[in-house]
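Only one structure is covered here, and it is reproduced in the block below.
All protein chains but one are shown in place.
Right after this comes subunit A.
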């Protein structure tokens, strides 16, 4: 962080990476400058009065001024006009950020879920946001997972169609100066036209539970050819995956598009949910006192109806994967879990 850059108004904003973010920054500079001037007038005036009219002798008299119609009119009217300018300017910027109903050159369905984003392209490429690697690898206390990368082409209009599987989340990219809630049972859109290449962080800004602060993704803006190459590579990889054995396919699902790794570890450590290490074939104790041996039926039920049996000591935090997972994918995952002795 460069303290010297404080004098340039927007120095603390991330680089403006979309067509509309430059307009937001212009509005911001206006707000900052007009705000600073108002602050100087008000507080400057106050400070001057404090020194000029300090009580020096105990019998010092004050002037008797009850009001002044002209002054009062001016200091109501001038702020009013300035605020109307800020309002209208904000409106026009807002309109460009929203672009309701506009179709994108690239359209991606984004599903929010505690605590991951799933991006699904028209050609079925699917990216799930957290990886199973720590963001800061050498810090054992870091709770942030390295975000997975989502690629979009520069210069094109991109439309993300947002929804949520469970609670409210909010899709926020500081470098784009844009944000939109992901609402269960509703679709909202997040439209942007990137003009800068690079990696940009997505945050979740609507509080959504334990790992709210870890709900990140990375949007990588590249040029058209790189984008096409990335898509081809992803499609080839998913074709390749179907040639693998079931346990390997299950592992890919666990780490990739389903994002189980965000809550379940495979090395025995405790994250949000219970670890999968040594799960298969062993006894599970539930919050209601009952217990069962983890077999295929139990694992399947836990994926489809997670609230049916809650493992003792864990919150009922998982949401159902009903509708998002296929029958043979469940089988693959079970095969993968069997390998985790």
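As a convention for this text, a contact is a pair of C-beta atoms (placed from the backbone, for glycine too) under 8 Å apart; a residue touches a chain by one contact, two chains touch by 3 or more; residues count from 1.
Convention: contacts and distances are computed from a predicted model.
Look at the chain that isn't drawn here: its UniProt entry, checked against "RNA polymerase sigma factor", "NADH-quinone oxidoreductase subunit F", "Cytochrome c oxidase subunit 1" or "Binding-protein-dependent transport systems inner membrane component", names it "Cytochrome c oxidase subunit 1". Although one chain is not drawn, the whole complex shows that of A:178, A:191, A:265 or A:302 it is A:178 that touches it. Across the entire complex, the residue among A:79, A:278 or A:313 in touch with the chain not shown is A:79.
Residues of subunit A that touch the chain left out of the display are 1, 10, 12-14, 23-24, 27-28, 31, 35, 38-39, 42-43, 45-46, 49-50, 53-55, 60-68, 71-72, 75-76, 79-80, 83-84, 86-87, 89-98, 100, 114, 135-136, 139, 141-144, 166-168, 170, 172, 174-175, 177-181, 183-186, 188, 201, 203-214, 315-317.
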